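Note that one protein chain is taken out, while the other chains of the complex remain in position.
We just call them A, B and C in the order they show up, numbering each chain from 1.
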Amino acid sequence: MSEYLPALISIAFHGVTLAMVLYLISVGLSVTMGLMGFVNLAHGAFAMAGGYLASTLLSRFGLPFALAILLAVVVVMLVSIVLERLLYRRFYGGVELDQVLLTMGLIFISVGAATYIWGPLPQPMQIPPILQGGIEVLGRILPVYRVFLIVCGAVIVTLLWLALEKTRFGAQLRAAVDNLRMAETVGINTSRLFAFAFALGSGLAALGGALGAEVFAITPGYALEHLVYFLIVVAVGGLGSIRGPFFAALMVGIADTALKYYVPELGAFFIYLLTMAILLRYPRGLMGT
Amino acid sequence: MTGGPTTPAAIETRQLCKTFGAFVVTDTVDFRLEHGARHALIGPNGAGKTTFVNLVSGALAPTSGTISLNGADVTALSQAQRVKRGLIRTFQINQLFRKLTVLENVGLAVTERHGLAGNAWRPAGSNRAVLDEAFALLERVGLAADALRVIADLPYGRQRMTEIAVALGLNPKVLLLDEPAAGVPTGDVGLIIDLIEQLPADIAVMLIEHDMAIVFRVAKRITVLTEGRVLIEGTPADISQDPKVREVYLGERKPR
Amino acid sequence: MTSELSKTSPPASDATTTAAMDNFARAHRLSPLEALPWLAAVGAYFVFPDYLALGSQILATIIFALSVDLLIGYTGIVTLGHAALFGTGAYTAGLLAANGWGDPVSGLLIAALVSALVGFISGALILRTHGLTLLMQTLVVAALLYEVANKAGRYTGGGDGLQGMSVWPVFGQFRFDMLGKVAYIYCLAVLFVCWLAMRIVVHSAFGRSLMGIRENVARMHAIGTPVERRKLFAYTLSAGLAGISGALIAQTTSFVGLGVLSLERSGSILIMLIIGGVGQLYGAFIGVPLYMIAQDRFATIAPVYWYFWIGLFMVFLVLFARGGVLGILTRLTQRKRGAS
Partner (left out) sequence: MSDTPSIPQRSLALTNVNAGYGETVILNNLSLELQEGTTLAVLGRNGVGKTTLLSTCMGYTRLHNGTVSFLGQDIGAVAINRRSALGLALVPQEREIFKSLSVEENLVVGQRPGKWALQRVYDFFPSLHKRRRSRGDQLSGGEQQMLAVGRALLGNPTFLLLDEPLEGLAPVIVDQLLAGLQRLKTEENMTMMLVEQHAHLAMEFAERTIVLDRGAIVFDGPSAELAASPEKQAQLLGIGGSQGR
């Protein structure tokens, strides 16, 4: 048993790291898809933008790590509000095909723009010295940065859930998911609510993209390459759900890590198979409404 | 057949139930629609009338209970299979192809009935027999002049008539009419009533309708549904005199 | 059935009605305009002899776009994973040619059958879902097959692509030449057959019922249409067409890479189709050449900008020009007619 333990710890550890990043990036997508009825395929582009911005602020402008990440998140949120007002809102609850086309277009724009500005190679993220190195846990050396990532993710998830449960904004968001028309009837400005929710989701994606740069490397093709995983987390978790994607992310993160460890020759095959099976059994996802 | 005490009904439901989550919309309904019947189903909003139509027609699967058509259990059959056996429904809200003509709307149904709609080879318009049959049907129901007009351009009353014409194109043995006159302006209601009264006598008709004028003109039997249950069934005279009905359906209470 | 038909009253007597019904019955007849794409294709053979390789790619890709149009435009099934079936056809033809069976025509047919089979099986599973879930399922099927091809490197060459394809002459007579003349004619002939089949299908009663399903499923159920079966048949047909397209490209380029199964492939074909116009049969003939010629020009000059501009163009399209080029043309002709 003891000989398996280090491997299991390692899998759990790296699986949870992957899950945290996946969740941060995908949770906003769940809101756009569930609440606004919008297939935002370009969601990953916000994560990518967060990564690029943070790394540039770090390497070129020498900002402190925390400040660089924060600034990147804020910028992405502002840009996402502009996009939401100008583009996205016209297509809420509209024809799926238009949404697919629009967001595919945005993905392509993001690919082109990123290649032009940063070139085709992965963008390195400078990690502050304090987060470098490793610590030993039960006979395994675990990288400090990944521990930091898990802690960070856990804190943000807790804050997010608290905000959703305890604040008026959270109550309004839940009310709108429950019954959009009634939410408007009691006077909630759902249009503004959507913009806020969209910006929040984009900001979380940017955070996930920036912090998780070593899990999902920052390259121009980012939004397209990882799209399937982001969508799987949302679809399996349940559209519109905030908690569902968390468990889906854990499932995907740990399964992916374990499978790549034990049966690397099969790659992501089982994840896809599992997703198909879950969606056939639960078309609205595990925690969908 | 000869030994049975009763002949099988056109439609018979036994202990039919449908729940959505904890919410019971159809509650152990036993219902018989006799051959050639003119039977109205009435009840307040939310009594589960449309749900009942959806269950009988096969658009929804019941939680429990059975539905039989001419004595044969059809509970497990798909909507398409029930249509093939002559069980046809119309919709409370028009479900027509708005960009197509009246003739095409009916033609689609006729094509489907003849089993020609799966043919991927023959051009759709080339089957003259189908078109002629559809047109003859429109002449019969008084829509011939509108045959080539697009649905979206028709007055609402005519659209509702087309809704029934589509059902007739399927050769119904049992016809479930879900509020055929809903949304029709008062002046045109007569057209709908005439159309229902002229339906061939061998078709069993179940009619959901709020307008009591229509119900009392057309129906020979009435079932009152409240909260998913059958409250009472009887002749129009029975129903109009029943105090329970007056209370539940009209909300009458003794002033206190 | 015949007794039903003969029972009806005699045909409409009214002369105008009869004329209108005759028109209706003739709706599927060919119009002279429909010769245009073929004249253009034959013309291109003589006018641009240096671009026949690109031309063959365009012709083959039109078939792929047609197959997607059958689903999206006619049946209303939005798929983000049609590369799964395109790629299946490509790998089938490729594997046949790499393993000693290089006959193109039979290879094409086998590829079509295999793709149709994969389409039938996956369709039977995923078509039960709707909307976003269905979209996801199409995506996942494609991702699944991509992973299979990627990991079965021993047979497929994995990321390096399938090596050693040897394609025999067409009908044992016409060897694929360096200039791509034979390839072009071969693709054109196959496209013509596929177009003909597609045209027959969309004008048939079956095609009509697909459009009915797209417009109003509830009504189709109520008139007794076995909706799921029709959708599955459409999906299988579409899969077969996609397989033919993939096989054509594999045979004419003698190469198959993982790209044939990629999300990019599924996405770009959608874009090409939408640029042309959805659900009108000829959108594919406009969108595919426009996209691929522009890509060829732009991508050689400034590949970095290509994605950017095509993305911008798509956003523009969805904001201002829904219905694609065909939609714009229709609106223009209608406006002209309205003005006169």
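Simple rule for what comes next: contacts are C-beta pairs under 8 Å (C-beta built on N, C-alpha and C of every residue); 3 or more make two chains touch, one makes a residue touch a chain.
Predicted model, so just to flag it, every value in this text is computed and none were measured.
Trainee: Among the chains you can see, which ones touch the chain that has been omitted?
Mentor: A, B
Trainee: Could you tell which one of A:M182, A:V263 or A:A277 touches the chain left off the display?
Mentor: In the complete complex, the chain left out is touched by residue A:M182.
Trainee: Just name the one of B:A61, B:A152 or B:A201 that touches the chain not displayed here.
Mentor: Of all options in B:A61, B:A152 or B:A201, contact with the hidden chain holds for B:A152.
Trainee: From the list A:R140, A:R174 or A:K260, which touches the chain that is not on show?
Mentor: Touching the chain that is not displayed is residue A:R174.
Trainee: Going by the touch rule given at the top, which residues of chain A touch the chain that is not shown?
Mentor: 168, 171-172, 174-175, 177-179, 181-191
Trainee: In the full complex, which bits of chain B touch the chain not displayed? Write them out.
Mentor: Spelled out for chain B, the touching residues are 44-46, 93-94, 98, 152, 156, 179, 182-186, 189, 210-213, 216-217, 227, 236-237, 239-241, 245-246, 249-255.
Note that only the chains that are shown with their structure count from here on.
Trainee: Going by C-alpha centroids, which chain is farthest from chain A? Tell me that one.
Mentor: Checked the centroid distances; the maximum from chain A is B.
Trainee: State which chain is most central when centres are taken as means of Cα atoms.
Mentor: Of all chains shown, the one whose C-alpha centroid lies nearest the global centroid is C.
Trainee: Hey, how far is the Cα centre of chain B from the one of chain C, in Å?
Mentor: Taking the average C-alpha coordinate of chain B and of chain C, the gap between them is 41 Å.
Trainee: In angstrom, rounded to a whole number, how far apart do the mean CA points of chain A and chain C lie?
Mentor: That gives a centre separation of 34 Å.
Trainee: Can you list the chain C residues touching chain A in their complex?
Mentor: Touch list, chain C to chain A: 72, 78, 80, 125-126, 128-133, 135-137, 139-141, 143-144, 147-148, 150-151, 263-264, 267, 270-271, 274, 278, 304-315, 317-319, 322.
Trainee: In the complex formed with chain C, which residues of chain A make contact?
Mentor: 33, 39, 87, 90-91, 96-98, 100-102, 104-113, 115-116, 224, 227-228, 231-232, 235, 239, 265-269, 272-273, 275-276, 279-280, 283-284
Trainee: Where on chain B does chain C make contact in their complex?
Mentor: 57, 59, 78-80, 82-84, 88-91, 95-97, 99, 103-104, 108-109, 111-133, 135-137, 139, 144, 147-148, 166-167, 169-171
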